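Here the complex is missing a single protein chain, while all its other protein chains stay put.
Residue numbering begins at 1 within each chain, and the chains themselves are lettered A and B in the order written.
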Amino acid sequence: MKKEYSKKILDEISTKFPDVSIKIHAPRRIYIKISREKLFDFAKFLHNEKGFRFSIATGIDTRDGIEIIYHFSHDEAGTYYNIKTLIPKDDLKIKSLATFLPATNWIEREIHELLGVDFVGHPNLIPLLTAETWPADLCPLRRDYADEHKDIKISKKPWEAS
Amino acid sequence: MANPRLWGLKKSPWVFHVAAASCNNCDIEILDLLTPRWDIERFGIVLVGSPRHADALLVTGVLNRKNLPRVLRVYEQTPKPCLVIGIGTCTCHTHMFESSYNVVGPYDKYLPIDVYIPGCPPKPESMIMGVVKALKRL
Partner (left out) sequence: MKRIVPIGPYHPLQEEPEFFKLIVEGEKVVDLEINIGYNHRGHEFISQTLTWDQVPFLVERICGICSDSHPYAYVLAVEDIAHITAPPRAQYIRTIIGELERIHSHYLWLGLAGHFIGYNTVWMWVWRYREPLLDLFELIMGNRNHYAINKIGGARRDILPEDYPKIREYLDLLEKKNAMFTNAILDDPVIRGRLENVGVLTKEDAIAYAVTGPTARGSGYACDVRKDDPYDAYDKVDWDEIVFEEGDVLAKAKVRLIECNESIKIVRQCLKNMPEGPIETRVDEIPSGEGIGRHEAPRGEVFHYVRSDGSNMPVRHKVRAPSYMNIASNVIAVKGYSIADAALVLAAVDPCYCCTDRTFVYENGKKKYSGQDLLKLSWEKTEKIKRRYKK
């Protein structure tokens, strides 16, 4: 029934997007590398035409740049398609998926604040999790983040005031 | 009887539940206290919906940057004198979240806590015992 990963889908992907590289880690875990420019169309293809469910996106700070992995789930086959793309550190921009996929709205905001990636075209790119006092250019999941902001300033202790 | 409010507090404390960044388990165990097995409403302890009605605050979880001002705000709104009861290991120190960028440190830097009830989460029995001990000290 809905068991093994379907070879048909992978063939379709490689004919439509010839420059992707596909790695099959396990029968249900597939990693696909794609360039930053093609990603938007590819995600649109997976979601709108193939009916994959968007699961989440992961941002990773690596040596060569910020890597973003979009995890799509093909629920009928139980397969995970992980779409990797690399963004160079000197130009942290990528096209936002939130325009056609509302589910990506929050996670793009999160990656924006934790890793500093700019999602072009996102409707509302404001911080999601961190406090209002958190400096906008400080990205805690970056490798160069140092622990200098540990002490928060509190104006007064309430029990001392009265 | 020096302070009538303090005397009133001892008889049937109304508590307000403040969850800072907790993992929910302490909160669920507090709600559990209301259900048939423990039923603390027998003793006149009522969970109220506003800090302005409360005699005691039950705080759970660690403080983080975003909720610290709000927790202090709730504390300011509570009529004094009030008891502050820290429930769970999270309130005793910062548990395993110490190294996080968003956690601002232990409670006693910011809030005067009267009783700490350790445990992750503390069993309902130990919560009742902690509250009773606190009331006895008044």
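Criterion: a contact is a pair of C-beta atoms (placed from the backbone, for glycine too) under 8 Å apart; a residue touches a chain by one contact, two chains touch by 3 or more.
Here the structure is a predicted model, which is why all the values come from computation and not from measurement.
Contacts of the undrawn chain with the visible chains, over the full complex, involve A, B. From the options B:13, B:51, B:106 or B:130, the residue with contact to the unseen chain in the full assembly is B:51.
Residue-level contact of chain B with the missing chain is found at 17-32, 35-37, 47, 49-51, 61-62, 64, 66-67, 70, 73-74, 95-97, 99-103, 120-121, 123. Think of the hidden chain as still there; on chain A it touches residues 2, 25-26, 28-29, 31, 51, 53-56, 58, 60, 69, 71, 73, 75-80, 82, 101-103, 105-107, 110, 114, 127-131, 140-141.
Note that in this section only the chains that are shown with their structure count from here on.
We define each chain's centre as the mean of its Cα atoms; on that basis chain A and chain B are separated by 38 Å.
Listing the residues of chain A that touch chain B in their complex gives 129-134, 140, 145, 147, 149-150, 152, 154, 157-159, 162. Contact residues of chain B toward chain A in the complex are 64-66, 68, 72, 75-76, 80, 101-102, 104-105, 110-112.
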